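The complex is shown incomplete by one protein chain, all other protein chains being positioned as in the whole.
Labels run A, B and C following the written order; every chain starts at residue 1.
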């Protein structure tokens, strides 16, 4: 039966995340963003350690290994909105935890309890542990996400079997957390004669493996608190057990076991938009023009109500989509509810567009102040538009949804 | 009779500006923009001296004083598009020249040929000369442009008569060129008991006048090649002759003698949008995804055609509006054609919105590359959105137009 | 705990409404819409009797009067979407019933016997509808957002004469005139002051001498819902038919009423969904350049936009409806109702416009439903609950605290469950 109330646990998580955003993220977010060195903009150990202390870094990992055991997407969306209200770049922390949980927690992908135990426990015990997943290469981005399965398309990084090892060679770029994450999940081609749906595999590469090195840090318009960097793999040897799933199992097979990252990102866009909206509402109440607060000019207040409307609509949709994903995986009242594969990308691109529209309106209402770096408004705007390309970009999200119409 | 051909002189100017943009501006634009110090981002003497050499710095000043004598708005719009194709920030040069020409070239505002001769000649002879006009203050922005004439509204900087001098006190912010322009035109209140339409005057303040100092350089999201800075006026004494127009003549009176800045800015937005569009077209032809150049995917090419359409529509409209302004001031075939006061703000906000839309689409098509600072795409995007607040912002432009419906 | 599943009862009503829309409404909708004379477009009484038989006409009325006892807004939204999937105009049936239920059970009623009499009459007569009369030729938007000058607001007057009021004036754009048996009518009982001090609400039996139907409005869309003028010429209405205090003022009166902005919003979604479903089917079947047009990205992208907007709007409307249904437990958020409604109206226009684009030349043909659905949705964008612009202005005032939101204390309804705050008749 319909009910929009959060459980007590969800309310507690929401509060925790909000306080963390307010007390820990916001006070340093703007300065980090403004640092011209992209390597220094990215959020660093101190913040991660604080997040670890309150339980946010490991909330998604199973209790058995020391994590928080929060395994529903819905709760993650609620937390993502709050963290992103602090700064959009900090949400990568949540994705890191859900990804390692989904990849290693699954028997099909990772049959070895030993490996699972080793890495999930390491993740929980080390307050600086993050993972990184490496897909994109300079010549293949969106076609990896919307699989075009031809031998000449998709990533080119290769893994060649040599006895009990794979030898990996190649280069990835735009990869989050590379360099200070401690474990990398790398998409490779194990059969170059086939497309990525038949010839791709996923390899687990510890950061300190010989042959792993790190290239340029990408200098981005926004989302600067999230580190993106090149990963170079030069004759990197890993044991065969570090392969997740069967050899050549293909990208779609792997992705079937993941779930929900797109919606965590979507919820984060809502938090970002809300931050911009709140500041703008406040500004509109205080800023006086032509004898009254500008909120009393319809030209302004009509925009405010459009912002409010877009945010509320996006949140209602994203939370519904997240609930659907949970209902498919975990069931409701004992029965699994079939998922709708087009709903996640659809809700996701909608939230991304809303964030762009809302932050643009926020900037417009702030007038000259909106572009000044002393306020966070222009950062919100850059962050929102920077994410237009995330998860393959809004166009790609639509195409993914089309496939399932 | 209808004719869209440029004159030979206009074609020559267009080529000159385009070559300048290509050879002088673009090679340094991106680096300047990326400089984290806003004072160093702003375009500096070297560029100005080169512009002077080819005649672009002084093209708008009368020939009599050594200028280029190009006095129509239409030609300025053509040049602005090309310069801005190089970098949006460089167009301030054109506005500086037209403003000093309109303010000092007019007998009503400046009856003294001596003053006119002195400053216009100085402008032409000194290859680094620019002017600055100072209006906005921290507590009054848009209400200066859309005059709300109440004693408590509008700028507060005051000029008090003391014998043959005025004593000016106050502070302006967001002012272009402050600190390295050599002559400032400062809007002040000469009667604090009245609104700015009855109690304001315009003062000419040489940079080196005692009491003039320069505050913070504003650190902006975009439009970084244009310097914006605070101006502080502390008991600045200027001779009464430095007042332009009658005392308390009011802001509308002064503005009646200016013309066309808004459309030069609008044309510049088109140049910026065109730069983003051209790069995107090129990128779409070269970037291969799913086995063919992305331009052959309708999802991409439909966006490209929207970009093209918006740019062409905006240029057609802005040039028409500029022609109308010229036809009102200078006449066509010996007769003056009445102006339409709502057309300039209307064409202007249209071009600003187009630039935002086009640069956003450009970024979207570039995917992850679009937000990387190694390409100019994200700069185009920041520049376009930075200007949303220029000339009072898009909302204010609409309100100006509404007044004349 | 958050849960999006429907109850058994809701699923049952959804099915009843959908079957009714498919079997009874759709087959006649196009023909009625095309009638040149707007009087012939309305769905009465034939369709109304069937609607009654299916249990939908009286679903909102409490069990003790013989109704279905459905008192939550969410179920009404679910039913409204299905009915409008058949024809947007037929959703007027639902609104008539929710309105009569809410008004007659509210604290505005002094005479409980009178209320009971009319509610029983409503259940008994399978063609009973009511109407509410606010708008007049010279006052529309200013009634939605009360302007309290003596020169603003409706001009229809009611002058006390013994135990009666004598009513004179003219209302227009009023739903169900010609079919309704009761008309809830806003009047000025003191025209020398603004509507906040000088307005009252009267319940007018339509067979009262001096009350008559004027011109029937000939609309672009939403034609199955009849709108007409009512003219009052020295009509005598007993004082006991006044609801609330004399000169109670429009805000005080409206605070006791309950609205239907979200049922209308759900209706927009239903009609837009119909257009989306038809487009999806068409795009899968129609071949161009060797493959179904759905496989051309320029069409596929539109389909997914339509899907996205529909799902976003439904999520939002249901959430807003749920908030009203549980208003005793969580704080009321008045702008949400209005914002959700405005949003649903806006996207219904986007969706039906895209449906037209996908159908191209075929879409504009009056033999298909597409152009009708397009007209219906746009008709409501411009006119329902004061038009979308007015909904946004009201939401904006609610948001900025100047108007609309009041505490639960101020919003007392004696029965039923939902209140659209600040969203009266």
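Throughout what follows, a contact is a pair of C-beta atoms (placed from the backbone, for glycine too) under 8 Å apart; a residue touches a chain by one contact, two chains touch by 3 or more.
None of the values given here were measured: they were computed from a predicted structure.
Within the full complex, the chain left out of the display is in contact with A, B, C. Per the touch definition above, the residue from B:12, B:54, B:240 or B:332 contacting the chain not shown is B:332. The chain that is not drawn here is touched, among residues C:126, C:140 or C:238, by C:140. Checked against the full complex, the candidates C:52, C:87, C:311 or C:371 give a single residue touching the omitted chain, namely C:371.
Among the residues C:55, C:69, C:126 or C:152, only C:152 touches the chain that is left out of the figure. Residues of chain C in contact with the chain left out of this view: 34-36, 38, 135, 138-142, 145, 147, 149, 151-152, 173, 217-222, 287-290, 293, 298-299, 349, 353, 356-357, 359-361, 363-367, 371, 374-375, 378-379, 381-383, 386-390, 392-393. One chain is missing from the display, and on chain B it is touched by residues 1-7, 10, 74, 285, 295-296, 298, 301-302, 304-306, 308-309, 312-314, 316-317, 319-321, 323-324, 327, 332-333, 337, 342-343, 346-347, 349-350, 398-399, 401-402, 405. With the whole complex as reference, residues 297-299, 302 of chain A touch the missing chain.
One rule holds in what follows: only the chains that are shown with their structure count from here on.
Taking B-C and A-C together, the pair of chains sharing more C-beta contacts is A-C. Closest to the protein's overall CA centre, chain by chain, comes A.
With centres set at the average Cα position, the gap from chain A to chain C is 42 Å. Centroids built from CA atoms put chain C at 51 Å from chain B.
Shared interface positions of chain B, i.e. residues touching 2 or more other chains, are given as 299. Within chain C, the positions touching two or more other chains are listed as 297, 301.
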